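Working notes, structure below.
A single protein chain has been omitted from the complex, and every remaining protein chain is retained in its original position.
A, B, C and D label the chains in the order they appear, each numbered from 1.
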Amino acid sequence: MTLSPSSIEQVIPGQGAMAQPSARARRRRFRFVANAKAATGLAVLGVYVLLAVIGPWIAPYDPDARSADVLQAPSARHWFGTTHLGQDIFSQILVGARSVMVVGLIAGVLATILSILIGVTAGYLGGAADEGLSAVSNVFLVIPALPLIIIVTSLVEQASDTLVALIIGLTSWAWGARVLRAQTLSLRRRDYVEAARATGERTWRIIGFEILPNLTAIIASGFVGTVIFAVMSEITLAFIGVSSMTSWNWGTILFWAQGQQALAQGAWWWFVPAGLAIALLGTALALINFGIDEFVSPRLRTGGRTRIRTADGRTVAMRVGFTPVLAPNPAPVPMQRPADPIGEDATS
Amino acid sequence: MRFLLQRVAFYLFTAWAAITLNFFIPRMVPGDPVQSLISRNQGRISADAVASLRVLFGLDSDRSLWEQYVAYWGQLLRGDLGLSFTFFPAPVSEVIGSSLPWTVGLVGVTTIVSFLLGTALGVGAGWRRGSWIDGLLPATTFLSSIPYFWLGLVAIALFAGPGSFFPSSGGYEPGLVPAFDAYFIPSALQHSILPAATILVSSMSGWILSMRNMMVTVASEDYITVAHAKGLSERRVALSYAARNALLPNVSGFALSLGFIVGGTLLVEIVFSYPGLGFQLFQAVGAKDYPLMQGIFLIITISVLVANLLADVAYLLLDPRTRKS
Amino acid sequence: GDSPNANKKSGQAATVLNVGMPNGPQAENNNPFLTTSAAASLGYRWQIYEPLMMWNPVKPAEPFKPWLATKAEWSSDYKTVKVTIRDNATWSDGQKVTAEDVAFTYNLVKKFPALNDQGVPYTDATASGNEVTISMASPQFVNQQKVLWRVPIVPKHLWEKIADPASDPVKQPVGSGPYTLKSFTPASMTLAVRDSGYWQDAPKVKELRYTSYTDNSAQTTALANGESEWSFVFIPNYQTVFVAKDQKNHKMWAPPVLGIHGLYLNTTKKPFDDPTLRKAMNMVVDRADIFTTAEAGYFHPEVKSVTGLPSPAGDSFIAPEYKGQEHKVDVEGAKALLTGAGYKLDGNTLKDRSGKPVTIRLTDPAGWSDYQTSLEIVKGNLAKIGIAATVDKANQDAWFRNVEQGNFEATFRWTESGATPYDIYRTVMDGRVLKPVGTASPAGNFGRFQSKEATDALVSYANATDDATRTTALATLQKIFVEQMPMIPVGADNIGGAYSTKNWTGWPDDSNPYGALQPTQPNAVDVVLHLKPANG
Amino acid sequence: MTLTESAPAPADEVVLEAVGLTKHFPVRRRLRDLLSRTPAVVHAVDDVSIALRRGRVTALVGESGSGKSTVARLLAQLYPRTGGDIRLHGRSTRVRGGRRFRAYVRRVQLILQDPFASLNPVHTVRYHLTRSLRIHGNAGAGPDGLDKALADLLTRVALTPPERYLDAFPHELSGGQRQRVAIARALGADPEVLLADEPVSMLDVSIRLGVLNLLQDLKDRLDLAILYITHDIASARYFADETIVMYAGRMVEGGDSETVTQRPAHPYTRLLIDSAPDPERITGAGGDGAAEGERGHGEPPSLIRPPAGCRFHPRCPAAMPRCATDLPPPIPVDDAPGHWAACWLYDADTVAAEKAVAEQAGTEAVR
Partner (left out) sequence: MSDQVLEIRGLCVDYGIGADAVRAVRDVDLTLHRGEVLGLAGESGSGKSTLAYGLTRLLPPPGVVSGGQVIYHPADGPPVDVLTLSPAKLREFRWAETSIVFQGAMNSLNPVHKVSTQLLDVIRAHEPKSTAAGRLARAKDLLRLVGISADRLDSYPHQLSGGMRQRVMIAMALALEPQVVIMDEPTTALDVVMQRQILGQLAELRERLGFAVLFITHDLSLLVEFSDRIAIMYGGRIVEEAPAARLYREPLHPYTEGLLHSFPALHGPRRELTGIPGSPPDLRAMPSGCAFHPRCPKAFDGCDEQVPVLGAPRVDDPARAVACRLHPAVAPPSR
């Protein structure tokens, strides 16, 4: 009955009064992109997706083609240098992007869907269904994923990207399901869920339309997490040489580099681009995740801007417990001047 | 009582299911340990020798999978994990016993340190948003997005050249006998610095991030405002009020991560040739060493389950609220 | 202090030899019969236990060198061998090595198939005086070294007490060799030279330190920085990575043995059932390129002879008609051969007689980088005669299964190796192990090569009682191999290692190839006995 | 905008009736409780009987935690009941979900206590109302029909002009507006019974009045039966025809609102009425009535181990020995028809017996 001052509603401006809803809705739609982190992440991801699509076409060389330039450092001819067979590493990276993106996205989508299906259902239904589904996800949680993936990929002779993605997806949903279940448990007794029930909504609709939208942040971060995990797994598998490597991916490049002891030979260019490409992809995804977090959670959103510029150009620190005072006060009453007039409240 | 029994039954079921899967999955793989042995000794084991190896590994008798499964449980219940193929006839328990301490030592310690350090930095970042610690986030995120092994390899290339203080592989200087003495311990420590640093760098930002977000959330709780209103010192509000509450979810995450210590370190151990369990598992998978694989899976399964239970209990202990459902 | 670690470090001078192998952590197991034991995997079993005779795989045709036995006499059908045991050898616990011990050892191997890691069909071994007669169920001409060189002799008085020798870790090994085990840790083992009682002059190396590095690159690093002085590991670009680190001392010697690696073609798959096509393919394979690029210029040396026999190990076996005939890349010749046989080169595509383009799938496990590189090269080579090849990076287990079942078009694989070319040809052409496609033939003939003539020749070679028969049979085999080209030989199997002359000299090399330079071969003990301090 | 005295209600048809309704919640136990045998439960509601009649408002008042909301949720069939019966038009119903549950909620709609929590923050007003209309088939034909129905609903709860509110998210609405949206949602189902759980609790008095007027109006026009749960006894007096007082999970008094509020019979009701702030008190006497407040000291009882007998007896100024042992049944109070109290004070026999005992004790003490 009492409304805590920290609850979502009060943080959002204009509560208690009607602001122009249409303008508001528009602002809301673009706020996500306006978030600098999300925008950066999306831009980088966009480039990756683009490369995944057009990479093989724009690659200057056939990634398999051998040339006389054996083990050469980056040059104008070979931007990222060449391998011990004279293959162009830049082309390998470009061509390899597709497989990485395909595996990451398919596995991410699959694991996310599974974790939603199992986690949310278990959390919402409770009882025996919950026990059963939780047991299943616990079993999947305790099964060591990477060795399992190694084993399963070795079951088939030609593990295609899709298959690797499916396997990674199938083995990596459990954690997300667990988190979602816990969150659903706390959501399902929320009043608005009860209210939806009392309105007469069907169960699947309650799950899909009342609960799921409120899990967006978690689902998104779970998705991003699995994509990163899937990419890492794929690359790891290729790196340790267990997956079949019919197509190029960045792990394959690293595998060759490691197999030829590139670092010992001083061929840093063989290693560095693939590793950085992976790290950059991971960072982009993490940035998008931050963006989603701040977008969905109003607390983080206001938290994003801790220093704000006032109209007269000063910077003010926003912090809990010490509300900033904007106007410098004339002092009409005799006052104990504080020993240290520069507080964190108002600094110029 | 019923609740307790239910929990126990639940965990037992999970354990049973996981162990069963762990039994069957390795056996579904084509190829057998003998074949793997042959491939490792390309051409130097003759076809005639295969028979002797099959006899050696006890693969000559044709037992159905079901019989093997039953026998496996019989063994397990007697606390016998069987004999490893790769190190035949060393008992699996011995193989695990010799590599577990390394893993637990390296990864266990780094997990704890990374949790503590990450949490501390997360507290700082969350409390003082916009400060330098907060500014660290993009960097740590980047670091944590780098594949472990790549980071390890680069670390080796950069820091572990010949003549460097950092050894590039192994758990201790070859030739030393593991013992708690003034020769071995420093050597073991020296060998662990680089892998530990790698793990730290790439795992810490997860803790920083989750702690930071929890801090941000908690910092807007009423009781924090009240604590400020009470005029408590910044430190006390930040630590005793905000951090103490923000810690709760992180602690259960930490308990769970303890469970993954055993299994989650394959790559670091491979890259640094660290004589731990992850490396052993990798070898076992390659060698189709079912008994060893199962043994390691068992350890992983049990430790994850125990950690799970620990997380449950930790939450109960740390959070005095017995929440109404 | 009292720690065993205390005496480490100092006194490295030239009493210690550091041996390394990239085999990962080991479990304490010194059973000399088990391939899986630490002693076998690192090779120190041969420093503790000794065989009857010493054989030199690098010079397979040379006579055996007496070791624990002073003499070995084969019956003419090679079904029994009579060995004379030297009388000055003792076990490290002081007891004398007797013919009883030898007979016991062979009977032990016979009794426990698990210990018979060479699969020799022993029937009996009896001792009388200092002589032991070992008999076998079938002629063992091609397996002499397996009988005399690969069986570590163990003391009867200790081993008869072991209930199950196949699963005993033999924590305190007692052997007749020059060393005893001093300490064991999963990553390192130390062997100390025996104070007394060794039957020859005690080696100069007072202590052997074995280190099991976790993987190839760790081993390579250790070699490069001198931590390891002797090892056997594949080092890509070994010149820069290893030799260049100490030009004077770092050496690599990996001479070929009688075993080869090459491209198996599935002879049941059209159009590769056509020997002409196979021969044409053979003519374009650039072995030199493979040797330098894929095998780092030292591993798997080029097989030059058209017979597929490596040089120099196989030189003495080459039939006179093929002496001096070597493979060479001849694209034009290949093209001519093909067009002559009804193939058509249509632009960049080779069409077979039915007009279908010839394509081929080359496959090998993903993780085997030298094979993969070789395949890439072969792919390029084949393109020159219009064969479009794809390289498949298969999963290792699947590859094994598929190769054994004949489900492949072409794959790089090894043959077995032995004391005679028999093992090479048997692996490739043996009709006795021929199985239909889909059924595994683990013992060989993966390409499903069908030739009764070859099978007969193999049987005759193994069972012959006189050299003439053997020579004829071998010539037949070589003829078939050259004319039918069931497998395209590329590189020789080799045995050897990397070593450093910084502290120790006397290693075998091209100028003095007295034995195989590989720490895991029985020759290892011979090598160690040859070593002398570099500065002493 | 006038809240007039409600017309004398016709003794109308009972629409929804609770008979001996009981709800016990199992308690989530702590580690140390795991070993104890008896399962602990919260006796949230015990033996509550309420009849909701067409065109009438029944107020439910009582201390916080006495089970008022639980009764409402039980009546809405959101919780399974532990005991007792719920009758809709005289027919016993127990529905858990599915079609029959939806048929039930079409007739019985619940407005949850907390408007901040009961609207999904991610959905607009339009979504909430559309769903309610759709589910119950009141959405009209085609998009135009729906728009008309939505506008109609919003106009009914005085959220005008409707376009201004349709696309707003809950956080853009004031508390009062949210409470009205919640009411509109309930009305979208076109129910016969409205269970309104503190629908005006967090509004200032002027907005509160607006909402109550709305309900009043709906009741009159649509012949709704309304359960009105509140802490504001004064509003119960003005708004409800009948008032029931709950204490610690039990009904302690009931009757005509005016009677209950003006002549409370049960000691707890008296305490409640006396405790209610009353500006007239200072303006009249200048005192602050603290003396009366004294009686109320003591904590509400634990509902896990509720006191035996009358649950109010530990705090009751008029407690008699019997109160601690015997549970008082509803006993009619003579001052008005339909007025009853669950208190032994209104049982002539008990009072007489007590008096005798007290006298005897008195004489004994004298002796």
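Going forward, contacts are C-beta pairs under 8 Å (C-beta built on N, C-alpha and C of every residue); 3 or more make two chains touch, one makes a residue touch a chain.
Just so it is clear, the structure is predicted and the values come from calculations on it, not from any experiment.
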The chain left out here touches which displayed chains?
A, B, D
Please pick, from D:P300, D:P314 or D:P330, the residue that touches the omitted chain in the full complex.
D:P300
Contacting the left-out chain: of D:L74, D:V108 or D:I273, that is D:I273
Which of B:T119, B:S220 or B:S252 touches the chain that is not shown?
B:S220
Quickly run down the residues of chain D that touch the omitted chain.
1-5, 62-65, 174-176, 201-210, 213, 231, 233-235, 237-239, 261-262, 271-273, 275-283, 288-290, 293, 296-297, 299-300
Interface with the unshown chain - residue positions in chain B:
220-223, 225-234, 236, 240-241, 244-245, 248, 318-322
Touch rule applied to chain A and the missing chain gives residues 1-6, 11, 13-19, 302-303, 306, 308-311, 316, 318-327, 329, 331-345
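Here is the rule we use: only the chains that are shown with their structure count from here on.
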Distance between chain B and chain D based on Cα centroids, please, to the nearest Å.
55
Mean-CA-position distance for chain D and chain A (Å):
47
Could you work out how far the Cα centre of chain C sits from that of chain D, in whole Å?
91
If you look at chain B, which of its residues touch at least two other chains?
29-31, 270, 325
Send over the residues of chain A in touch with two or more other chains.
154, 240, 258
Under the touch definition given earlier, write down the residues of chain C that touch chain A in their complex.
217, 220-221, 224, 235-237, 240-241, 293, 365-369, 373, 376-377, 379-380, 391-399, 401-402
Parts of chain A lying in touch with chain D, wherever the complex brings them together:
1-3, 7-9, 12, 14-19, 21-22, 24-25, 190-203, 209-210, 213-214, 216
Partner chain B, residues of chain A touching it in the complex:
4-6, 11, 131, 134-135, 138-139, 141-144, 146-148, 150-152, 154-155, 189, 228, 232, 235-236, 239-240, 254, 258, 263, 268, 271-272, 274-275, 278-283, 285-287, 293, 297, 299-300, 303, 306-307, 317, 319-322
